[in-house]
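The structure appears below as structure tokens.
A single protein chain has been omitted from the complex, and every remaining protein chain is retained in its original position.
We just call them A, B and C in the order they show up, numbering each chain from 1.
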């Protein structure tokens, strides 16, 4: 797969430069780091940071702004940033009320974030961490990966922080969302790392991979490619399994990179039909490329059980380069 | 290329159903048509409509909403909708102040829109049409295709209409933008039509196509793949050639479908450097998938010479599923 | 022409298009965007499906409904052009079925709608050649079939000046125009249906 780039080793650096070229009116990059943060730092509020490997754009820089993240760290492609980078993000996001780290459940991300927490505590910055593990493709919850549902956690914790809640409260809301949220993906084609010329795995022309990770990690099974309606059924079944059958839901349909919106909305219709069949109340659906895997083709479904509290936080005002929400006062 | 779909012949129908499932709070589909329109029709203002073949999502339905389009028509994939569909969109958008059709310069789109205009005139609805032909890859301006720059025309005419300008004034502003705007694309890989299993054309692993159209129409030349910075130079040169050297510019960088944002922002940086080298003032850059070609990999660059009037219209309030702008009163 | 013959004409045309759908799209992939077979198939399928509902209608009304269906269902560039052709036939046949007048009016309508001229390697070349032949030599259906085929084949040597093919400039030379090929199907089907009718009369 050909890439629009100059040098695979500089791709993240050049991305960040481009990102600030385009969004420099509201966002800035902390000197000497890969941390993107808001220019207009809020005086006293809990800071929310996230981050991880690059290759998932718009995650995570695309979610920095009022109502969502205060800072995002970009690692190398598919590689967790180092602890020093997470620390810089914590420092940028702290305004004295503490900082919440929203971390996806990968060994690297968790370890680097933990080291950064230890360094921050040594500086007297209060931190808490929540670990997103929404991917039900993995059986053992301790090993479950964090995937697209993470973006909903950004939104919920970001809105809670913006509303002036304390670090403990914001953390608790984030954990509540994580508990009530499940995701699962399928891949129709593999992604190719900028540093490599070959795809990260290979699928035959009639094959798909069920339960793929956002780094192309192996899924649950490889099987003959299914129609959108069948995929919707499969993913709905798996994600609903551990959730409240009679609940109200928000669904996030996430394109993995090269799946056209044309197809994503077809899938959205199929998911809606699946939920309707199960008499589940669908409050809101999000469709688009929220957390990609470079140029992988495929889609993930996230279901989140919502109550009025979570719903209000999801609808609250936000202004980032990817997710804007007029809020209730509009 | 595998597709996330059920039936290639139903893909547009199912897309529209999905689109309304997701955005039914603000948008609606006119019964028996492929027209998406606003629920909250404004009592008196010039209506703006656009449309064309599908496969370019988020264009055009993604631009329907306050401050941009009043209605969008979706044809079959890469096929202009019939005149009856354009007529339905005109009827939906008309509130007595007339309707402007923003049409891309393809024989089919123009002919169907013209027929619709004739039908509308017969019903007593006043219409005007502007034809976007921003693609400088084609020498003869009469044959130039309309590509991603069309989205800027939606924004500018949409804002002008929202501001209460007359049909003649809105048309004149749209034509001004078209005159001051040029675009050009490159493809790194072809797209595959839902109805076909083969790519629409083929590029060797080390080849790219310069000047590709948004339906995979042949470009200016096929050549060895270049680095992002070289592509930026090539496209900047071609697009600037016919524009005011000392002007102020807005740039739109448009992903063709499967080019990751990671790469698009690298390209944005390279374009910015090219403009800086030419001492051109860059007022604003937009980056993202604005007008795609299914799953094609590649990018287009649009440059628009702006004055205060156009800039203000670009920044004016808009609320569509793809383009939201808080506006000046935020 | 009776309405039965008109129905036959549509069914025969649909058959030819259906059988050659892939080929039409392949031709369109060479000079355009590869959808011509799908477009035409969608349009004529809709017509053939509607025919039973139009059973009691006059010739002119049926032609008008065919035109409207083509405009609505074919879309693209060929939809409004063929639609205009059939609308013009409808108007012309309102009082009297005169193929010379009807085809001339249809060709003029297509040329006007497409801002096209003969010789620009489009479907107009086929319509116009047939129209001229009928005007000059009367209703010789064998000749109509030959003239249509010749005009269609000539688009291979011509440079396309309208439609997507025009973007290729000289590179369009050597490719048949897909719209000309499908319009040729239309006239081959018409000739066959009308010849059959003539033969029946003769017996």
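Assorted remarks:
What we mean here is this: a contact is a pair of C-beta atoms (placed from the backbone, for glycine too) under 8 Å apart; a residue touches a chain by one contact, two chains touch by 3 or more.
Just so it is clear, the structure is predicted and the values come from calculations on it, not from any experiment.
Taking the full assembly into account, the omitted chain touches A.
Only one of A:213, A:257 or A:298 touches the chain withheld from this view, namely A:213. Among A:18, A:47, A:62 or A:82, only A:82 touches the chain left out of the display.
The missing chain, though absent from the display, is touched by one residue of A:112, A:292 or A:305; that residue is A:112.
With the whole complex as reference, residues 9, 53, 75-85, 106-108, 111-112, 114-115, 138, 143, 145, 193, 195-196, 200-201, 213, 215-218 of chain A touch the missing chain.
We take it that only the chains that are shown with their structure count from here on.
Among the inter-chain contacts, the highest number of C-beta pairs connects A-B.
Centroid to centroid, with C-alpha atoms defining each point, chain A and chain C lie 54 Å apart. Across the assembly, chain B contributes 77 as residues in contact with two or more other chains.
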